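A single protein chain has been omitted from the complex, and every remaining protein chain is retained in its original position.
Showing subunit A:
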Amino acid sequence: MTNSTLAAGAVERHLRARRDTGNGLLMPYVTGGITSGWTDYLRAFADAGADAIEVGLPFSDPTLDGVTIQRAGDTALARGASTRRILADLSGLPDLGVPLVVSTYYNLVLHDGPETFCAALREAGAGGLIVPDLPVHEADELTDVAAEAGIEPVLLASPATPRPRLAEIARRSRGFVYAVSLMGTTGERTALAASAAELTGRIRRLTDRPVLLGFGISTPDQAREAHRHADGVVVGAAVMRRVLDGAGPDDLRVFLTTLRQALDPRPSTRSVTDHDESRRRARGEISRHRRRPRREDPVGTLRPR
């Protein structure tokens, strides 16, 4: 075991363990509060073999999101979604055996302060946090308190990131390194950007932490291609477009299964049973490190003062 593995948190250990089986990592995204029964999507994602699940807390001004995630956020906010309600929903869930990684913009983290925010995430059972408008040089305020709360702050790297900062991102990111595949916003694209391979190659030379490629990955072919360079993929807009079009959890399970198969080394020999076994293994791995959610007023600290 390397030092970095020893220092790794639960999300990172889980992703490393899954990577070591030779499978590409799959992290689907859902906007919290998008429908009344939105947490059913999380179950469907877990059933389809997700290795981690990203839960977006919608923000009024999502400056790094394309139209699909923007629309999803607006829809959720119009339904009355909020940090408190989404985290309360998560707290009420049984352990899915898959790490939950929350993503949101820094204004929502600052609203009650990073310390309170991270404690609330932990109470809700989340293990990681992605904040796309918090670059590494501004991240100190969050990373220290996140570590104390047991939340792994994931940093993003971009094709425009020069080497010194990339090294700092690789060193300071927890859970995994989020490689932004292209110079653009979130959203489906017709092909994987050429910048994706170059960026993941540069990150890999700096760290053995898992590297997930995100932005624009929407089809099994793109996922397969992404896995040639990175440890796995984040799929957001392709999921949320379907959700916005009315697709239910079962439809998403079918879609994500096609991505799962594209990311597995020999898709034809893997059966649903294999998935179940690996998930059970994963569950054991996770539950040792994950505090059970408290039922009584799980996120009381986030209520407005």
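In the analysis below, a contact is a pair of C-beta atoms (placed from the backbone, for glycine too) under 8 Å apart; a residue touches a chain by one contact, two chains touch by 3 or more; residues count from 1.
Operating definition for what follows: contacts and distances are computed from a predicted model.
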Which of the following is the UniProt-recorded protein name of the chain this complex doesn't show: "Signal transduction histidine kinase", "Tryptophan synthase beta chain", "DNA polymerase IV" or "Response regulator"? "Tryptophan synthase beta chain"
Which of these touches the unseen chain: A:D74, A:D95 or A:D144? A:D74
From A:G9, A:G66 or A:G236, residue that would touch the chain that is not displayed: A:G66
Which of these touches the unseen chain: A:R79, A:R165, A:R204 or A:R242? A:R165
Residues on subunit A facing the left-out chain by the touch rule are 59-67, 70, 74, 77, 82-84, 105-108, 110-112, 132-138, 155-162, 165, 169, 180, 183-185, 304
